[in-house]
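Left out: one protein chain. Kept in place: all the others.
And then chain A:
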């Protein structure tokens, strides 16, 4: 069953900024996996390829400014399209925050999760139209303090 297992965002200093897990995993296992993986990815050099094998998974990662975006997928998954999943997520963050930077994700962590959730569900892409996803996110923002009308 091909699926994305988890996505991590972390800084060059090894600070975890976002962690989304798509399969039930014990907390202490999560911590260990994050530590292991951060160490491996941070040790990679710039010219190396964006994929590596880790345990029984494949890791697809890309660095954007000070943040590493790291996805774990199953061995048979399509690596290049996963790279573009990461890129699409970055585009969404960028559009929402306006030239997104790490600080935006630190101070608005819950928004970063909401955006990710609009885009991926259970590790699968929901909608690949940038417009649709952004519209859905903006709609949520508009519903802020306003009570919702019963449909």
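Quick note on the criterion: contacts are C-beta pairs under 8 Å (C-beta built on N, C-alpha and C of every residue); 3 or more make two chains touch, one makes a residue touch a chain; residues count from 1.
Rule of thumb we're sticking to: contacts and distances are computed from a predicted model.
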So which of "Septin", "AP-1 complex subunit gamma", "DNA repair protein RAD51 homolog 4" or "F264 bisphosphatase" is the UniProt name of the chain that got left out? "AP-1 complex subunit gamma"
Quickly run down the residues of chain A that touch the omitted chain. 1-3, 16, 19, 24, 31, 45, 47-53, 56, 75-76, 78-81, 83-85, 87-88, 96-101, 103-104, 106-111, 113-114, 117, 121-122, 124-132, 136, 139-141, 143-148, 150-151
